[in-house]
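Handing you a structure now.
Up next is subunit A:
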Amino acid sequence: MMTSLENPSVSIQDLSLNFGAISVLETLNIDVAEGEFIVLLGPSGCGKSTLLNCIAGLLDVSDGRIFIKGKNVTWEEPKDRGIGMVFQSYALYPQMTVEKNLSFGLRVAGIPRDEIAKRIARAAEILQIEPLLQRKPSALSGGQRQRVAIGRALVRDVDVFLFDEPLSNLDAKLRAELRVEIKLLHSKLQNTMIYVTHDQIEAMTLADRIAVMKGGVIQQLDAPQKIYNRPVNRFVAGFLGSPAMNFLDGRLEKNDGNWHFAVEDVRIPLATYAFEKEPVPGAAVFGIRPEHVAFNSGSGWPFTATANVVVVEPMGSDTLVWLKLGNQNFTVRVTSERTPNNADSVSIGFDPMRASLFDAATGNRL
Partner candidate 1 sequence: APAAATDLEVTHWWTSGGEAAAVAEFAKAFDATGNRWVDGAIAGSGGTARPIMISRITGGDPMGATQFNHGRQAEELVQAGLMRDLTELATRDKWTEIVQPKSLLDGCTLDGKIYCVPVNIHSWQWLWLSNAAFEKAGVPVPKNWNEYVAAAPALEKAGIIPLAVGGQPWQSSGAFDVLLTAVGGTDAFLKVYRDKDAEFAAGPEVAKVFKAADDARKMAKNTNVQDWNQATNLVISGKAGGQIMGDWAQGEFRVAGQIAGKDYTCLPGLGLNEVIATGGDAFYFPLLQDAEKSKAQEALAETLLDPKTQVAFNLKKGSLPVRGDIDLKAANDCMKKGLDILAKGSVMPWTDQLLSQDTQKQKEDLFSEFFAKPDMTVEEAQKRFADIVASAD
Partner candidate 2 sequence: MSKSERPNQLFRNLNAKVASIPMVLTALVIFVGGSAWTVLYSFTNSKLLPRLNFVGLDQYYRLWSTPRWLVSIENLLVYGVLSLVFSLVIGFILAALLDQKIRFEDTFRTIFLYPFALSFIVTGLVWQWLLNPEFGIQGVVRGLGWESFSFDPLYNSDIVIYGILIAALWQGTGLIMCLMLAGLRGIDEDIWKAARVDGIPTLKTYLFIIIPMMRPVFITALVIIAAGIVKVYDLVVAQTSGGPGIASEVPAKYVYDYMFFAQNLGQGFAASTMMLLSVVVVIVPWAYLEFGGKKRG
């Protein structure tokens, strides 16, 4: 349940957007609190960038209203909305030096020189790009470019920062570093930030709240751990987590007054599972994350079974083990020390308390 906020920094009401006959966003509502870090997460083409562009005023909405800092900005020009935006491709002006890139918008707006200098100095300090000010973007590394792009939003002294996949053009290492920098930046500036990504690690680590989108509709808007541990539907469950959650197709049954999940000839007792609402027997999907499964754990677990090993993937710190449980694929993630021998069959176990159950037809959490 989403509680509406008292004084939202950004408030989107009944937003719809269509390109001709194609409806990309449909009566979307979302309130973002002052200083909150919201991540829009979803697969490619789900409308994340479109939503961000609507907020920025770069796309004309088809219906609905947008408020920023309590002011209705639905028809305002982008520059008057008090937003700054950072683009996936950085969109730096290639022929201008970093300093020019930062100051161009301010000069056009007619802000006095010394004020411009002050703001650039501040931004450059925060982002540690002082030595780069006289370089052109082509002479910068990916990470440096990214910082300049953030700087361009920073100097505009805005209330709301919008990021459109700002890290997806960078390599893994740099991505990890800049992720931390953005997090630090946020805690330093305490601005409202809306951040688009399709990388779940970014979403999990950065967000105060994540909005998982699919097909132009927000599926779940919640704190990261909540979304990770209690996904509202099968899509959200499958989208977050790498390797993905294991799904077993089977049936929900009530035997001897106890609920069970039956898959082929295996029965998983659901005594420890917290149902969302009163369960009814029928087709269902059982989901459990690879890291919540362990090997050879004897009788400690409410549920154990035997599975066949397909591939063992050592990944340095952890090891992934790909199994067959009956006919269904199953992944287990363990720390490297507990890697099973390359035996053909292993015994696995887990606590269904950690699992998620979904309706087979609607995909909603049970």
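How were these picked? Simply put, all candidates are chains of the complex that A comes from, given by their letters.
Here is the rule we go by: a contact is a pair of C-beta atoms (placed from the backbone, for glycine too) under 8 Å apart; a residue touches a chain by one contact, two chains touch by 3 or more; residues count from 1.
Note that this is a predicted model, so its numbers are computed, not measured.
Engineer: Could you check which of 1 or 2 is in contact with subunit A in this complex?
Structural biologist: Of all the numbered candidates, the touching one is 2.
Engineer: Please output the residues of subunit A touching candidate 2 within their complex, sorted ascending.
Structural biologist: 53, 56-58, 77-80, 83-85, 87-96, 104-105, 108-109, 152, 156
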